[in-house]
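Take a look at this one; I'll ask things after.
Complex shown without one protein chain; remaining protein chains in place.
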Amino acid sequence: AQNAEDQYGVANSQVVAIGETLAATQQQVQQLQESYYEILNANKIFVDEIMHLQKLVKAQNQVHNELLNH
Amino acid sequence: AQNAEDQYGVANSQVVAIGETLAATQQQVQQLQESYYEILNANKIFVDEIMHLQKLVKAQNQVHNELLNH
Partner (left out) sequence: AQNAEDQYGVANSQVVAIGETLAATQQQVQQLQESYYEILNANKIFVDEIMHLQKLVKAQNQVHNELLNH
C-alpha cells in the first residue's frame, strides 16, 4: 500500500495544481465576459451616434437641394 | 489498502468535480468565442457606415464650395 499512497500523493498534488489553474482560468473567463458586456454597451453608443450622423447628413442634403433650386 | 482506497475516493470525487467545472468553463469560452465573431461582424458594419458617411460629408463639402463660389 505504501506505493499506492506515494502515487496518491503525486496524483493529489497534480489535482490540487489543476484545481488552482482551473480557478484562475475561470476568473479570466469571468473578466472576458464582463469585457464583452462593456463592448456591447460601447457598440450601442456607436449605433446611436452613426444613426444620428446619418439623419444630420440627410437633412443637410435637403438644405442643399433647397439652396441649389433657389 | 483500505486507507489508500479511501484516499482514492476523495481524490476521485475531486477529479469528477474538476472535470465538471472544466466542462462548464469550456462552454463559457465557446460562447465568448461566438460573441467575439458577432462583434467582428458588427464592427464590419460600423466600418462600412462610417466610410459611407465620410463619402457623403466629403461630397457635401464640394457642394458647399460650388455654392460659395457661385
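In order of appearance the chains are A and B, and numbering begins at 1 in each one.
Note that a contact is a pair of C-beta atoms (placed from the backbone, for glycine too) under 8 Å apart; a residue touches a chain by one contact, two chains touch by 3 or more.
All figures in this text were calculated on a predicted structure; none of them were measured in a lab.
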item: Residues of chain A in contact with the chain not shown; value: 1, 3-4, 7-8, 11, 14-15, 18, 21-22, 25, 28-29, 32, 35-36, 39, 42, 46, 49-50, 53, 56-57, 60, 63, 67
item: Residue numbers in chain B that touch the chain omitted from display; value: 1, 4-5, 8, 11-12, 15, 18-19, 22, 25-26, 29, 32-33, 36, 39-40, 43, 46, 50, 53-54, 57, 60-61, 64, 67-68
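The rule is simple: only the chains that are shown with their structure count from here on.
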item: Whole-Å gap between the CA centroids of chain A and chain B; value: 5
